[in-house]
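Note that one protein chain of the assembly has been removed; the remaining protein chains are unaltered in position.
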Amino acid sequence: MSIPKWNQFKEANFLSRVPFLAFCLFIGWFIFMFLLLPNVTVLIDTFWADGQLSFSAFERLSKSDRAIQSVLNSFLLAAVLTFTVNAVGTFIVLVTEYFDIKGANLLRLGFMSTFVFSGMVLNNGYLYVYGDSGLLTKLLLQVFPNMDPNWFTGFPAVVFVMTFACTTNHMLFLRNGVKGLDNNTIEAAKNLGSNQGQVLKDVVFPTLKPILITLVIMTFQLGLGAMAAPIMVGGDFETISPLILTFTQRPTSRDLAALLSMILGIAQIVFLVVMTKNEKKGNYMSISKTKTRVTKQKITHPVVNGLVHAVSYILFFIYTTPLVLVVLFSFMNLQGISQSILSWEYFTLDNYINILADRNSYGPLLTSIGYSGIAAVLAVLFMTLVARIVMKNRNSKLAQTMEYLFYIPWLLPALMIALGLILAYDAPSSLLFGNSVVGSVWILPLTYMIMMLPSTLRYIKGAYYSFDDYLEDASRILGASSIRTFLQIILPALLPTALALVALNFNTYLADYDLSAFLYHSAYPTMGIAIRSNADATTNINAAAVNLVYSVILMAVSSVMFYLIYGRGSQAGERRSGIKKTKKTLKTPLTETEMSQVAPGKPAVGDNG
Amino acid sequence: MIEIKDLQVKYDDFTAIDNVNFEVKEGEFFTLLGPSGCGKTTTLRSIAGFIKPSKGSIELNGKNIIPTPVEKRGLGMIFQSYALFPTMTVYDNIAYGLKIEKHPKNKIHDLVYELAQLVELNNEQLQKNVSDLSGGQQQRVAIARALAKKPSTVLFDEPLSNLDAKLRKQLRAELKRIQRENGMTAIYVTHDQDEALEISDHIAVFNNGKIEQIGTPREIYDRSATEFVCNFIGEANFLGKPLVSYLNDHSPARRFDLDAQHYIREEKIKLWAPEGSDAVPVKVHVLDEVFYGTFTTYSCQFSDTTLKIMVKEDGTAAVESGKELTVYIDPKDILEYKGA
Partner (left out) sequence: MKKKWALGLLSAASIATLAGCASGESADTAGAAGENGGDDTILVYSNSLADGRQEWIDEQAKEADFDVEYVDAGGGDILNRLLAEKNAPQADVAFGMDEAMFFQLKNEGLLVEFEPEWISEIPGEANIGDGYFHPLVEQRIFMIHNPEHVSAEEAPNNWQDLGNNPDIAGQYLVPNELGGGTNQKAILSILLQYVDENGELGIAQEGWDEVEKYLANGYMLAEGEDKWQTFKDGSVPVGYHFSGGIPNVEEEYGITIEPVNPEQGVVTMREQIGIINKGEDHDYSKAEEFVEWFGSEDIQAGFVEEFGGVPVNEAAFDSAPERLQEIANATTPMDIDWNFVQENLNAWMEKVELELMP
């Protein structure tokens, strides 16, 4: 008696007419202005040589064994990481949220370190452990004096580093999903005689399928776009992203960059389409009305239990040792860092003092926080609305096309998207209400936002699968406008995911240099610009040390942001708003224990799952 | 008063409901009854405004409300899934509609407590998180929330179908009480005929996107207009041709068309002939009996027809399985449906 899914488009209950149409108009304008026109412009500019279209890029590329090998390597890496990252990511989420593991809180903290510890500095950290003068290498050399100190290199090293570095999304989104599982379904399955493995296989994983699909897609993309690990520990194992960056930065090689980038982007989108094909068929709606929180499952088999504990703690050390070493090395002077020796002899606070005492450091930091913060919030708000429309009109060709248009930023390197914006709007444009992007303050956050859209959309969409459509109906019939319904009902329900995305997006662009160099306003240099200025290897002999200190400072800033936005924010989302009222108006106030039972409860449908 | 005229909802080639007409008077409890996929929910959601009909009109007090957006229709609605806002407390759920109307805080507070009392939620439960409540309590919250704005009409979309039988019965009675006490109009969707018969003033029976019959519970039950309604409501015995012929032969009062379909309700078959009736005695073979406490049902055979007979247990009847028995069928109790 419920309306068949394919009929929902005809339902009149999506956002009521006028704001809805205005918003659709805005989406159309945005897609045209910021996704289509600039990128078409830049592609024409790139492939248009001497008055005609030139596809010599294909020819030049086909002559290059190096480029072809790099492309193949990228795909190999992506394929392998899809398995390893998801295996490790799922494991660490299960041991911290699903199974009853001793010290789960500590483990969780360690596994969450990748939220802020990533990129070059993470690879640095791994080299402090596994590199030729790394901690582990030195230990191993004592046992096997003949072994090659440069053992940690090539494809295995890249896979190793990235397998642990790329589980951030799991700790954010899969964790939300596991926490939102319905304990009743687990109990029911057990009651029907399932053992723990079968419960995982038959109940837990199927429920988490949409988020797992998203994670597979995102992992594949991380593998394709691998940059830091291949250039730092890859040795002969080269991937395509560093080449794309080099080619992008040279105007005459941009056609190569565009071509390579589109190969990766199209592969990514094809993968997305294939992976999401079956997503539509499934029904992930939570049917249970009264969800109860997952109680941690004790692993009953003693050997398995011991093994899982052991692996968990080994992983914990793999995750945290590099981070600890990076922090420690940031207190070393150049001699200590260049020789990878931790010693009081090399201890110095000068680098910290120099940076923290320099008033000029704080302006760029604030600018970067402002820019990436605004971009992150807007990208998430915007994509929440867009995902709503996409989900409501799952079978409309128009909505599907719209969804795919938002994936355009996956097709081109960030720098080319920025270039496209400049080329398209270097003069005041009536389409931009008389503004021009060149020399403007908002072009940089706008570009950040554009770059954030695809993955944000992807994750928000995943979160909507667990959202009960009737909630929106209920709000509307109680007299709430579509805007109010969105703000008070839909958004809070999606809050854990939305805030995680805000934090994630924020961190991604906090220390951006490539886009900044191209677009920043002279009055507002960003953190990336300031770091380069103070830690440029060609002018500053001490660059490595300064860089390390900046990295640690940025990690600290990111951690604070994560705590404020994601940690506290989503707790607030989980907690409900009733607490203050409890004390004010309730005649019989809740006891302390009852409060604590209320507090950590999860919204029944609020999590992506 | 709500008047549905010639309502049609089409999805591409598929017609979900067609030619739906009915009228709900003020203060009336009106039920849309039918099996899954019959169009009753589509009709209700059209009234709510979630679905735009392709044809027809929905008039609320004489005004066509089809162009009116959902939030301006001023209707209350209770959902099968309750659709409680999971990020809010019980209090906030109930107060939600009131806050939208921008009532002063203390008035909202008073109203919420009044409603809580009405649906029998206590103060402690008000501050709880909706997911900490049981199913029945959640449904009470949903009812309180829908009533908060004192809508003249409340729509119910199978509100009790997720509850266990006992709770369902209890809440059903409460619903009826609340509806009556507040003098509101109710439009109620259900597939449960017992529920429909019990609480409705009028019932519209839906099948295949069309209304088969509208009437009071008694009319629907006693004078089912179509074979579908007869089968869907209550228990009815299908009478085979030999039995119908036999009745034709023995009853001068009424002649039955042998090409039509004939039914009789279980409880209309008697073990004795009421005085002054034209009841025809029929000798049947008792196959089985089931004792229910207040009544007993017997399965009996006549030619190719199996008759279920319901007898009130007053200690007078003593029927043994495997024995012959004479039952009495009054031809006026037989429902005859001609055509397909």
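When the chains are written out, they are named A and B in that same order, and each has its own residue count from 1.
Everything below uses one rule, namely that a residue touches a chain if its C-beta (ideal position, glycine included) is under 8 Å from a C-beta of that chain, and two chains touch if they have at least 3 such contacts.
Worth saying up front: this structure is predicted, and the values here are computed from it rather than measured.
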| item | value |
| --- | --- |
| Neighbouring displayed chains - absent chain, whole complex | A |
| Listed residues A:71, A:256, A:299 or A:414, member touching the removed chain | A:256 |
| Listed residues A:129, A:478 or A:529, member touching the removed chain | A:529 |
| Interface with the unshown chain - residue positions in subunit A | 60-61, 63-67, 120, 123-124, 127, 153, 228, 231-236, 242-243, 245-247, 249-253, 256, 334, 337-339, 360, 370, 373-374, 377-378, 381, 419, 422-423, 426-427, 435-436, 438-442, 445, 487, 491-492, 495, 499, 514, 516-518, 520-523, 525, 529, 532-534, 536, 538-542, 544, 565, 568-569, 571-573, 575-577, 579-580 |
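Keep in mind that, in the parts below, only the chains that are shown with their structure count from here on.
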| item | value |
| --- | --- |
| Distance from subunit B to subunit A - Cα centre to Cα centre, in angstrom | 52 |
| Interface residues, subunit B side, partner subunit A - complex | 11, 14, 16, 36-38, 40-42, 45, 48-52, 69-77, 79-89, 91-92, 96-97, 100-101, 109, 123-124, 126-135, 138, 145-146, 148-149, 155, 158, 162, 189, 191 |
| Subunit B partner contacts - residues on subunit A that touch it in the complex | 1-4, 6-7, 10-13, 16-17, 289-292, 468, 470-471, 473-481, 484, 488-489, 492-493, 495, 573, 576-578, 581-582, 585-588, 590, 597-598, 601-606 |
